[in-house]
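Here the complex is missing a single protein chain, while all its other protein chains stay put.
Order of writing sets the chain letters: A, B and C. Residues in each chain are counted from 1.
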Amino acid sequence: MVDKTASLSEAVSTHLNDGDTVALEGFGHLVPVAAAHEIIRQRFSGLTLARMSCDVIVDQLLGAGCLQGLISSFVANSSAGSLYELRRRVEHCDPEPLWFDEYSHGGMVARYQAGAAKLPFQPIASYRGSDLAKKNPRIRTVDDPYGGPSIHVVPALNPDLTIVHAQRADSQGNVQAWGMLGIQTEAAFAGRRLVVTVEEIVDEDIVRSDPNRTIIPAHIVDSVVPVPRGSHPHAVQGYYDRDDEFSRAWSTLAREASAVSAWLEENIHGTADHEEFLSRIGLDRFDRLSIRDTFSTPVNYGGRV
Amino acid sequence: MVDKTASLSEAVSTHLNDGDTVALEGFGHLVPVAAAHEIIRQRFSGLTLARMSCDVIVDQLLGAGCLQGLISSFVANSSAGSLYELRRRVEHCDPEPLWFDEYSHGGMVARYQAGAAKLPFQPIASYRGSDLAKKNPRIRTVDDPYGGPSIHVVPALNPDLTIVHAQRADSQGNVQAWGMLGIQTEAAFAGRRLVVTVEEIVDEDIVRSDPNRTIIPAHIVDSVVPVPRGSHPHAVQGYYDRDDEFSRAWSTLAREASAVSAWLEENIHGTADHEEFLSRIGLDRFDRLSIRDTFSTPVNYGGRV
Amino acid sequence: MTATARTESTAEVTIADAEGPESVTSSELLTIHSARALAARRVVFAGHGLPTLAVSLAQHTVAPEIEIVYESGVTGARPPALPRSISDSILVPGAASVMPMTHLFAYVLQGQRIDVGFLGAAQVDRYGSLNSTLIGSDWDHPDSRLPGSGGAIEVMAGAAEVFLVMRRHTPRTFVETLDFVTSPSPHQAKSAEAGTPPAGAGVTHVITDLGVMTRSEPDEELTLTSIHPGVDAAEVVARTGWDLKVSEALTTTEPPSREELRLLREELDPSRIYLR
Partner (left out) sequence: MTATARTESTAEVTIADAEGPESVTSSELLTIHSARALAARRVVFAGHGLPTLAVSLAQHTVAPEIEIVYESGVTGARPPALPRSISDSILVPGAASVMPMTHLFAYVLQGQRIDVGFLGAAQVDRYGSLNSTLIGSDWDHPDSRLPGSGGAIEVMAGAAEVFLVMRRHTPRTFVETLDFVTSPSPHQAKSAEAGTPPAGAGVTHVITDLGVMTRSEPDEELTLTSIHPGVDAAEVVARTGWDLKVSEALTTTEPPSREELRLLREELDPSRIYLR
C-alpha cells in the first residue's frame, strides 16, 4: 500500500509547472477552489486552464496573472452574474490577450473522453452550422466510413495536471464522491498527473464497504490531499451548501481590476494556507451553509458463506 | 408517474419481434437469464443476439432455434468449458450456418457506446495487425484530421431490444445495481426498446435515498419486470451466489445436440414461467447459493436547512 | 421593415372574474405559456430559471407524467424548494438518478432522448438560430462577451424540439442576422458544408412577453401565432428585427387561470425567486 497523502502546498508545487495545461473540474459542485488558490499563492504563470464551466476561481486565476490560456465552454459566474476579469481579458485584452480555446459542454466532455481513452479525437454530432466550428480550427470533420454524412470531431484533451475535489478518499487514493459528478472521472484519467483534494481522508474500510462509490481508482492518483471546505463557495453534497452570497459579491467586486488585485493580495497572498483563508473570509459563514443529514439506504454487497 | 411494471411474458411479447437484434448483457453477473428463457418459451426465431461474453443462455437460444446471428467477443462458457451448441453451429453449420459478427470486448464496448450516443461509429486504438479487423468488414479505419496515424472504428450497435437484469428498480423504472456492472448502461441507452428485469421492485423512497446508485433512468425504460432469481446460474451481488455446478453441467450436457433439445423441452417449453422453471431445476440449490449480509456504509446526501 | 428602437413595453394582462381584477406579471405569463406548451410532452431538459418553474407548473397541470432532466445530470428531482441553478445540490436528495456528465451529453442529449429542450439566448433569428456567445462584429474582440454555449448546442441538435423563452421581445434580440451563431437552426445547419444534420426540429416555440411564435419544418420561419391580451400584432412586428410573418389564424392567448396563478404564487415560487 502506498500512502499518497500530501499537503496542498506540496502537491501543487510537486505536480505543477509554469506553462502547464491544468484542468480544474467540478460542475458547480465539488470544485477544487482551495487548489486554485494555492496555485495563485505559489505564483504560477503561463498556465492554460481547462474548465468547462467557469466561476470565481477563473476570475481569480486571471486576476493573479497565472493564465495565458483558457479552454472552456461556459464563461459566466453561473447564476451570479459576469466574470469581469475574464471579460476584460477577452473584450479589451486588458491587461493582455487571452488565448481562448472554446467549445460547447458536449465538446468539452468529448475532449476529456478522448483524452482519458488516449484516442486522438472523439466524434460529436452537434456542431454542423455552428459558428463555434468556424471560429475554432481545432474542431474538424472526418468522413463516415459507413456511408453516412461526415461528422465533426474534437481533439483529445490531456492536461499536464488535473485537480479535482471529492468528498472522501482513503490514504492510497481511492476517491469516492456522490451528488453531481460532472466530468471529474474523465478529467482524472485524461491528466498526465492527478491531484485529488478531499473533504476528508477516511479509513479504507469505509471506502471498501462500497466499492461502486469509487469514482477514481488509486492507481491513477499521484497525490491525495485533505482540504476541508476546499470547494467553498461551491457546495459539497452532504458536507456544506453553496455560498451564493460570496459568488454574487465576487461579480460586484470584480467590476474593478484594482479590487480584484486587492482581494487577492489580502485573501490569498496574505494567507498561508486554505485554513487561514477560511478564517479570513469568516468561518461563521459556514453556519449559514450547514446542512441537515439525509443518509442513503445501505445496500447489501453480500459475501460467500 | 407512469407505472412500467409488466410480467415477463407481456414484456417479451410486447417488445420483441421475430428477426430483431436483441442485446442480452451482463458480464458473469446480473444476466437476464429468465428473459432469455422466455424468448425460447415464446418460440421467437430469426433473432440476432448481441452479447459480449457468451454463456449457457447463448447455447440454449441456439439450441432452441431462436438465433440466426450472433454479435459477440467471447464465445466460451466462462471458466466452465465450451459452448457446444455454438461450436456445432460455427464449426459444422449444424444444423444451419450462424452469422457471426465478431469483435473484441473493447470493440463491443465501443459499439454500444456509439449506439448509446447515436454516433455512426466509435474509434478504437487496438485493432492494428489483428486478423479480426481482416475477417470483419465492419471494422474500418478513418484518417486522423490532427495528423496522427489512421485509426480503426467500429459501427454503432443499436439493438431493436435490449434486456438487462439488475438488483432493483422502482415501479417507474429507475434501475439500481451494484457489483460488476458490465456494459448494461450503454446497452440500455443503445436499445430502441428497453426491458429491465430485476430481483425486486422496491418503494421509490429506497431508490431516491441514493440517486447515484441508479444506472438507468426511468425515462428510457419501456418495461420493468420483477423476476426474483432471474440471473441464475449467474450471481446477483447481495442476493445469491453463482451456480458453477449448473454451468459446468451444461458444458457436459451440451456435447450432444439431442440432450440440449430434451433439456429445453423439459425445462423451458415444459414450464409456464421462471418460477416453475426454478422449481423444476430444484429450489434447494439456492440454499447452497445463499450469501451472508455485508452492508455498505451509508453516505450523507444532506439537505438544505 | 426595419427594426426600430422603441420604448419597450410588455403585455398588460389582467384577469377579471367574480373575484375581481388581478394583474399578471410578465414572468408569470411566460411561465404559464411555457407550461401550457408542454402538454403531451414527456421528457424535458430544463435550463435554469423560468423553464424550471414552467416544467413544475406543467407537472401540476397539463403534463403530470413529465420527467425533467437537468444539465447537471439529475433526473426526477423533487427539491423541497426551487433550485437556485441547474447545479444546485438541493436537486439531488430524493432525486431518481444522478447521471455522470458523459451519459448526460452523449447518451441523453446526443442520444436523442429529450422531447423538449428549453433554451434562452441573447439573439434569435427568423429560423430559430440562437446566439449566446457574443455581441459585436469582431469575434476575437467582441463588444460584449456572453456566457457561450454551455450545453445549448447539444440541446439544439439533439432534442426533438426546442422552446425558447425570451423575457423581452425587442429588435435587438429578434434580429435579421446573428452576431454569432451559437446554436444553429436546422435551416442554418442545412447550409453548412459538413457535419451531421441535427436530429430535432430546432426551435418550435418562442414564448415572449408579447406572444408566441411557432415553426415546425426545417426551412419554415417563425410565425407569430398568438399574442397576449392587450398586445397589438403590429407592435410585435415592429419589435422584431426581421419581417415577421403573422399567422392568418392569429389568436389571443388564453389568460392565466386562477388555479395556474395560485400554483405559481403559493406553491411553486412563493419567495418569487424566478418570478422576479
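Here is the rule we use: a residue touches a chain if its C-beta (ideal position, glycine included) is under 8 Å from a C-beta of that chain, and two chains touch if they have at least 3 such contacts.
Source: prediction; values computed, not measured.
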*Which shown chains does the chain we cannot see touch?*
A, B
*Give the residue, chosen from B:K4, B:H29 or B:K118, that touches the chain omitted from the document.*
B:H29
*Of B:L132, B:I206, B:A257 or B:I281, which one is in contact with the hidden chain?*
B:L132
*asked:* Looking at the full complex, which residue from A:F74, A:F100, A:W178 or A:Y301 touches the chain that isn't shown here?
replied: A:Y301
*Specify the residue from the set B:E38, B:D59 or B:E186 that touches the hidden chain.*
B:E186
*Would you mind spotting which of B:G46, B:P95, B:P149 or B:G282 touches the chain that isn't drawn?*
B:P149
*Go through subunit B and note every residue touching the omitted chain.*
27-29, 53, 72-76, 78-79, 86-87, 90-93, 102-107, 109-110, 113, 124-133, 135, 141, 148-152, 178-183, 185-186, 235-237, 241-242, 244, 294
*Contact footprint on subunit A, counting only the chain that is left out*: 1-2, 113, 116-119, 170, 172, 174, 185-186, 189, 204, 207-209, 211-212, 214, 216-220, 301-304
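To be clear about the criterion, only the chains that are shown with their structure count from here on.
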*Determine which of the two chain pairs, B-C or A-C, is joined by the larger number of C-beta pairs in contact.*
A-C
*Starting from the Cα centroid of subunit C, hunt down the chain whose centroid lies farthest away.*
B
*Please find which chain has its CA centre nearest to the centre of all protein CA atoms in view.*
A
*Between subunit A and subunit B, tell me the centre distance in angstrom, where each centre is the average of that chain's C-alpha atoms.*
36
_Quick check: how many Å separate the C-alpha centres of subunit B and subunit C?_
40
*asked:* From the mean C-alpha coordinate of subunit A to that of subunit C, what's the distance rounded to whole Å?
replied: 29
*Send over the residues of subunit A in touch with two or more other chains.*
125, 141, 148, 151, 178-179, 181, 237, 241, 294
*Multi-chain contact sites of subunit C, meaning residues that touch two or more partners*: 74, 89, 92-93, 98, 106, 110, 158, 199
